[in-house]
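Dropping the structure in here first, questions after.
Only one protein chain is missing from this complex, and each of the others stays in its spot.
Let's turn to subunit A:
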Amino acid sequence: MLNDEHIELRKSVEEFAREVVAPVIGDYYERCEFPYEIVRKMGAMGLFGLPVPEEYGGMGGDYFALCLTLEELARVDSSVAITLEAAVSLGAMPLLRYGTAEQKARWLPKLTSGEMLGAFGLTEPGGGTDVPGGMRTTAVLDGGEWVINGSKAFITNSGTDITGFVAVAAITGREGGRPEISTIIVPSGTPGFTVSKKYSKVGWSASDTRELSFTDCRVPEENLLGERGRGYAQFLRTLDEGRVAIAALSVGLAQGCVDESLRYARERTAFGRAIGGFQAMQFKIADMEARAHTARLAYYHAAERMLAGLPFKKEAAIAKLVASNAAMDNARDATQVFGGYGFMNEFPVGRFYRDAKILEVGEGTSEVQRMLIARELGMDA
């Protein structure tokens, strides 16, 4: 399903990742620092506008182009990949899909150029999977303004120097006892909107993740994104798409483990020969390659259905499930190939190991993916 342009894009991003990201990302990671310079260069290359039409400054490509890009970036580093993933799939795409003409004109050109990042605030400290039941953030209309109160947790790209807004999911009323959920754009710096300091994370250390709080935070009524009360349906679509993207990112990490292990197995000698000559290494690396390959096919298939306008919920859940498994398994095996050096942060595989875990949790846990698959198979809860 890859056409010539996709292949050339992948090559272009592969070069970018190797030449621009790989030499410096280890230091950013060690210092838990957001890589503004890399993000600026990704912006210049048009990566933040990949699936956005040209009229909004985008590249006029498709979501598959974004997935290939995420895979190539994550082969080298996941912090950079997730920064792009969240910026496009959670920042730009909801605006593109549900925004008014004014909202699109105001935000999209800056988002697609990478000058500005948008974030999406859904998860709360007291509810990850349990949405909307666990949601507590509220927004009430008062004199032509939304008044927002509540807090959000684990929000990617929400606290960088170039963050322009957070689209916040909030309860805007009740309908027959069920919460009515809407999404509201809150520009950075709005009084009452507080961004806490960065979390100390196990992985993705060069990406920006924050807890947010809203205290009588007021924004104009027209900052509503999409229809009032449609917030839940909107982000379900966003999450289905995002699963394909996270699957692509996971495949990249899994493949990066193969790349690094292959290189090391050729160079490292033991008992008078390169360790790649031992069957124990060959079988391990063969398994790793097989996992990366099958996971890639799974996300290609999900992306293909999505772009063809076919139902893809089950395929996206399967891709996310198997790709995150592949990433976790490959990271464990790659660090084993590296022996003691695998436990040292100076080697990429140590970073891959730390970055892999979140893939089984973010954008729907593996348990959620299994639940979705079972549901698609017609099994009742």
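Everything that follows uses one rule, which is that a contact is a pair of C-beta atoms (placed from the backbone, for glycine too) under 8 Å apart; a residue touches a chain by one contact, two chains touch by 3 or more; residues count from 1.
What we mean here is this: contacts and distances are computed from a predicted model.
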Per UniProt, and picking from "sn-glycerol 3-phosphate transport system permease protein", "Electron transfer flavoprotein subunit beta", "Cytochrome c biogenesis protein ResB" or "Ubiquinone biosynthesis O-methyltransferase", the hidden chain is "Electron transfer flavoprotein subunit beta"
The one residue from A:G61, A:G99 or A:P348 touching the chain left out of view is A:G61
Cross-chain touch to the chain not pictured, restricted to A:E15, A:D142 or A:E267, is A:E15
The one of A:A44, A:V202 or A:M344 in touch with the missing chain is A:A44
It is residues of subunit A that touch the chain not shown, namely 4-5, 8-9, 12-13, 15-16, 44-46, 50, 54, 59-61, 65
